[in-house]
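The structure's right below; bear with me while I get my questions together.
Yeah, one chain of the complex is gone here, protein chain that is, but the others are all in their spots.
Letters A, B, C, D and E mark the chains in the order given here, with residues in each chain numbered from 1 onward.
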Amino acid sequence: VEVTEPLVYLNGRTIPASEAHLPLYDAGLVQGATVSEMARTFRHRPFRLGDHLDRLFRSLRYARLDMGLSMDDLLAISGDLVAHNARLLPEGGDLGIIQFVTAGEVRTYAGMMNRPPRTTPTVCVHTFPLMFELYARKMQAGAHLVTPSIRHLPPACGDPHMKCRSRMHFYLADREAQLVDPEASALLLDLDGHVTETNTANFLMVERGVLVSPRLVNILPGISRATVLDLAGKLGIPFEERDLSVLDVLNADEAFTTSTPYCLMPVTKINGVWIGDGRPGPMYRRLLSAWSQEVGMDIGQQLVQASFAGQQPLQ
Amino acid sequence: VEVTEPLVYLNGRTIPASEAHLPLYDAGLVQGATVSEMARTFRHRPFRLGDHLDRLFRSLRYARLDMGLSMDDLLAISGDLVAHNARLLPEGGDLGIIQFVTAGEVRTYAGMMNRPPRTTPTVCVHTFPLMFELYARKMQAGAHLVTPSIRHLPPACGDPHMKCRSRMHFYLADREAQLVDPEASALLLDLDGHVTETNTANFLMVERGVLVSPRLVNILPGISRATVLDLAGKLGIPFEERDLSVLDVLNADEAFTTSTPYCLMPVTKINGVWIGDGRPGPMYRRLLSAWSQEVGMDIGQQLVQASFAGQQPLQ
Amino acid sequence: VEVTEPLVYLNGRTIPASEAHLPLYDAGLVQGATVSEMARTFRHRPFRLGDHLDRLFRSLRYARLDMGLSMDDLLAISGDLVAHNARLLPEGGDLGIIQFVTAGEVRTYAGMMNRPPRTTPTVCVHTFPLMFELYARKMQAGAHLVTPSIRHLPPACGDPHMKCRSRMHFYLADREAQLVDPEASALLLDLDGHVTETNTANFLMVERGVLVSPRLVNILPGISRATVLDLAGKLGIPFEERDLSVLDVLNADEAFTTSTPYCLMPVTKINGVWIGDGRPGPMYRRLLSAWSQEVGMDIGQQLVQASFAGQQPLQ
Amino acid sequence: VEVTEPLVYLNGRTIPASEAHLPLYDAGLVQGATVSEMARTFRHRPFRLGDHLDRLFRSLRYARLDMGLSMDDLLAISGDLVAHNARLLPEGGDLGIIQFVTAGEVRTYAGMMNRPPRTTPTVCVHTFPLMFELYARKMQAGAHLVTPSIRHLPPACGDPHMKCRSRMHFYLADREAQLVDPEASALLLDLDGHVTETNTANFLMVERGVLVSPRLVNILPGISRATVLDLAGKLGIPFEERDLSVLDVLNADEAFTTSTPYCLMPVTKINGVWIGDGRPGPMYRRLLSAWSQEVGMDIGQQLVQASFAGQQPLQ
Amino acid sequence: VEVTEPLVYLNGRTIPASEAHLPLYDAGLVQGATVSEMARTFRHRPFRLGDHLDRLFRSLRYARLDMGLSMDDLLAISGDLVAHNARLLPEGGDLGIIQFVTAGEVRTYAGMMNRPPRTTPTVCVHTFPLMFELYARKMQAGAHLVTPSIRHLPPACGDPHMKCRSRMHFYLADREAQLVDPEASALLLDLDGHVTETNTANFLMVERGVLVSPRLVNILPGISRATVLDLAGKLGIPFEERDLSVLDVLNADEAFTTSTPYCLMPVTKINGVWIGDGRPGPMYRRLLSAWSQEVGMDIGQQLVQASFAGQQPLQ
Partner (left out) sequence: VEVTEPLVYLNGRTIPASEAHLPLYDAGLVQGATVSEMARTFRHRPFRLGDHLDRLFRSLRYARLDMGLSMDDLLAISGDLVAHNARLLPEGGDLGIIQFVTAGEVRTYAGMMNRPPRTTPTVCVHTFPLMFELYARKMQAGAHLVTPSIRHLPPACGDPHMKCRSRMHFYLADREAQLVDPEASALLLDLDGHVTETNTANFLMVERGVLVSPRLVNILPGISRATVLDLAGKLGIPFEERDLSVLDVLNADEAFTTSTPYCLMPVTKINGVWIGDGRPGPMYRRLLSAWSQEVGMDIGQQLVQASFAGQQPLQ
């Protein structure tokens, strides 16, 4: 049968996206008790999917969730979905690939549907077309960040190395940042006042030719971030990890965020202060170019072209 | 038309429960960016629903979410659902009533379904039959609590007065508590080491005839808790709010949790130490009896009867 | 001799304002090591000057600064300055009265002027005409506050009960708040995330008819605040002091700041959210009216009239 | 005209020191809202002035103060002042060079002088003869430090990398330290209990041949400290930066403070405990000698000679 | 048999003091894992012994130590020891009564004595003659306190309501305080910078006629402190409990410490600053007199007389 919509893996079954539903009493919705991953394809080939799944298993072990699938199972499932769903992409498109595991159905509300609740975790793998039009303008002009009053969660309340979906504090922080600048995202400080990360991305900056990152213990160990560090290593760019103060960040030569959908984005304004000369800088271009070379396509160009030609902005 | 399944209100429409779905890219599932409430009925009449909705509006204002409905709208919607859905209850049953509002559909993944994302918050009201069998045994023998190493979120990371569904830290805490005792729930400490609340309930204790609560600033201002304080006031039971130390809690004469589904539950063991004589105490019985009188039915008896007779345990 | 400019008391001498200078190496300028007070007159009579000076002596004792003057000395000096300087006021004007004591001249730089440094604290009393035009519009339309990422100093770094002039953190906080709204002032949170005070004022709010203040231990014990509490006591308005969460503040029925120059100012917007109905409320009017009665003049009217008639805005 | 007193740059004008005044309502005096730098000359030549000014501009960017002068402007102004003022020095003397920028005149009090307040930042450059007699004895016998109960400001309250003049906590800390020992300065701990810096200097210690510094994120990035690290690098002395515990400090082989006026000072007693053998050690002598070589003069000898011969102690 | 030395209860046996030994590997010595109490007699009658033992049992429950004795057992044992040992007191003397329970013998070292280790807690009750000469001078002239840099343990590290003997931080704090003043004791601050208690006593102060205490959650709930509060209640002295800032303490009208051996001691100097007029004040005399009345003897006189007449100072 020809399926003209994307397929989704959900709790052991592969089904059309339009049939992929969670009950209203899934712990993912009721408690945000969800561990997740997001990878992407370049030219329809998954990028560092093994690294993403390795992090997924690390998160699951910490959360004591047993998803009942092996790494090989997940690779196969993800591969099958990509193979099918990529065919539905527009020209020049690529996929995001999501795996998530929730704590299953919450017994408290489960009488709602008049059937016994599933007692194992909810496991889902799905894809989505990367929405390049969301990033294109910022890739060219630079993103804006603001440090809000809301702080990042301390490790005492849950390990920042777990990628999970209880992100209300990120949501609140972004709303606060947007009071300053509707285009801005929040760059959260930790309880001590040091810079950490954004809702969806790691933060990196350049200081006298050195690539600098906040201390890893306070942030998600991003795969995109790891890719940037690998590229920097190959390019001979020195790297340093330390507690980052706001003064140092405002005085950076360059700054960027790294995240799966867009890889590397220049940051040109923080707290209303222009970073460097207020434009994407040479280190940014060098790193993005090296990344493009690694994946055999021009990452920035894909974003811009897809955005302004192949796809229609949704909003 | 005769509908034989519960109705759900979702984004402006009232639909059968089996058709009430959120897309996989709703912010409630992707970020836990959900503000929520849960009330219940006694004999099919909502209890303090206005108080619950008032708290909902307070949470929404803090999260800057505009649900597009007034208090009156919500009262009407909730009332209609209760009227319909209560008819499907077994004898002696009652309903939980849930309102939740998420930050809407997340644009990043929204290309998945090939339609533009809804740009307003997701609003849902639904009910579920209260699962008395989950509480019956603990109502009689007492619940067990354990203080885990995971701490409650500090106010700096989001106001504890907001009822939201980013609750991974609660989930982690419960899993830790269950290492000690599979029956136990977590009683979370704050960063300073003071007692706060559990995943789903407020904590109260009795010390030389005085009802004592952790400081309100660190916990959800529970409606059940407020009900207990009102009842205590009427019964002339003195009340005190203060930072509670673990030593004081272990030496309490009685302890309980309060929560919407079961109202008031005795706690008989904390960190492996029996509280008082290890059995539900006189203050517990007095308060629950006063509450029963207020709502015109025996709350404890409903739980036990429904649990052992009218319903089948699901697990 | 007729002096046509204000007089200033400086280190034992009373001199014309134009001759009142501190050297560039005074500790007040070099270290912000300054304890200070500000009172005001109503109809040219100092208001609660004794309370202000009492707080000054408390601050000095804490800072171990010996100003070499008694309470009586200071009352006399302040009284003399007011008597003289008030004559220079425009119609309807009133004076601010400042006392400050610095740690004296800093030996390190003192060679600059080729004379031995004074080794005792610098003591200064001066007045200034209250600039009503700075407050008039906000008194009518309401002030705006924003909670910035910069936190208030914790007691471990210096007692918040001392009124001192090392206020860079307040300055930084205000600049941050003004990114959101050029009209806004910063409402600083403490390290735990609770609301404290603004650069120049205490914060109070109204919740179901109760006047509520942040815990005194975290804020300056303002004399204007004390006046409001006294008035509230006389009017039978209940008062409560507690750790204030941001959610509670955003949901207040009314909010205000209290400060010497303008007494009581309505706050109508916090973090972009309208407080109450977004206009000065009844409790505000009631308290300001009681205060006006106490001092025998209409405080609000003075502000508005002086602002729009008697004085020229300076900026 | 022959000017026989030092010149000062103030808000665009170069004037004799005796005419250089700030009004009593300058933000530098009212709020300690001042960013500043201090460099020095060796044999009348400024030392690393560019590094100092670079740090000044970093601080200004963080504080969002626009001084309206470029780096070149400041170098020129500073150079002119040094050229003129050095001629007034006694034999063997050298200059301290100060740049400071305040937030300008505070509108609240500005009516005092009956003229509109300047609305731009206050900018001042001045010099002063280095007071070697303040340091000479300690350079020979060693300084004493005490860890007071007052803590250093955490980054959450303002970046420690900004050199600013809101230093009341330093003042309080020094007064506390002097309760133990009138000769002592405070060595402040951070909120966690780790060693940071003193009011006017960075702290360094020697442990088994390694030069050790507190973590940079908690302290001012001192130019003198950077000079010591450069010298250590040239001399092959290993260097380490880490959180320093009090126990480690008390057991150091040597300890010193670094600061612009005296460069490097041995610390021989901390909290009443002798460091090493209680005398300036070999690493101290080695580093000071290397520094002396770099600037072409004997730094220690200048201090001692100037102190006991060329200048009169002022106190 | 006539025993001419005090008796001691140790692990079930009553033995002469000279035979009462713990092995070197008792957990009390190896880990400070000891819960303890100290009461005293007035005219050879134990005072509030029941309250002390009640607190002991609370501490034991928290530490999960089972001493194998009931309240009645302990009352009897303590009574017997007092009856016997009081006969050995000098004229005018009184006894301290100590109960302590350690975690028993530490298995790791227990091979030392070639016998299997006792596996139950070590339980000891003993008395000692109160050493009035240690307190007499301070009772008349006032004690001195100093706030050291060492902080009191936070509740997160063990409940301050437990009376235990792991007191190294108190020891370190006292040594630090004695750097300032050999007569001084440490008045420890908590991590936030608020005043808590001393090594051996609770702290109280008087402010405008009100007796003020630090918040109970941060300090030991002293029996002497409770006695003072009871007496204050009877005398109509208002009482308040709150976070106490150092500024408020330095500006107190009076201050005292309360502790079992001496009951109530005036504090006349804190951090080198005289409290009130630097002499024991009227509230002190009033409270001590009420206490004396309650126990039927002049507490202060006993101290002074015993000290200067009946006993020889030991040091």
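Note that in this section contacts are C-beta pairs under 8 Å (C-beta built on N, C-alpha and C of every residue); 3 or more make two chains touch, one makes a residue touch a chain.
These numbers were taken from a predicted model, which means no experiment stands behind them.
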| item | value |
| --- | --- |
| Selected residue (touches chain absent from view) among B:189, B:267 or B:306 | B:189 |
| Among E:21, E:43 or E:234, residue touching the chain not depicted | E:21 |
| Residue, one of A:156, A:184, A:237 or A:306, that touches the chain absent here | A:156 |
| Chain not shown: contacting residue from E:32, E:79 or E:92 | E:32 |
| Given E:46, E:261 or E:300, the one touching the chain that is not displayed | E:261 |
| Residues of chain A in contact with the chain not shown | 58-59, 61-62, 64, 154-157, 159-162, 215-217 |
| Contact set of chain E toward the excluded chain (per top definition) | 5-6, 8, 17-18, 20-22, 24-34, 62-64, 96, 98, 103, 107-114, 116-117, 119, 124, 126-131, 134, 150-154, 156-158, 162, 164-172, 175, 191, 199-200, 261, 314-315 |
| Where the missing chain touches chain D, by residue | 189, 191-194, 242-248, 250-251, 272-273 |
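FYI, only the chains that are shown with their structure count from here on.
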| item | value |
| --- | --- |
| For chain B paired with chain E, centre-to-centre distance based on mean C-alpha positions, whole Å | 45 |
| Computed distance of Cα centres, chain E from chain A, in Å | 57 |
| Touching two or more other chains - residue numbers and ranges from chain C | 62, 64, 151, 154, 156-157, 162, 189, 191, 193, 272 |
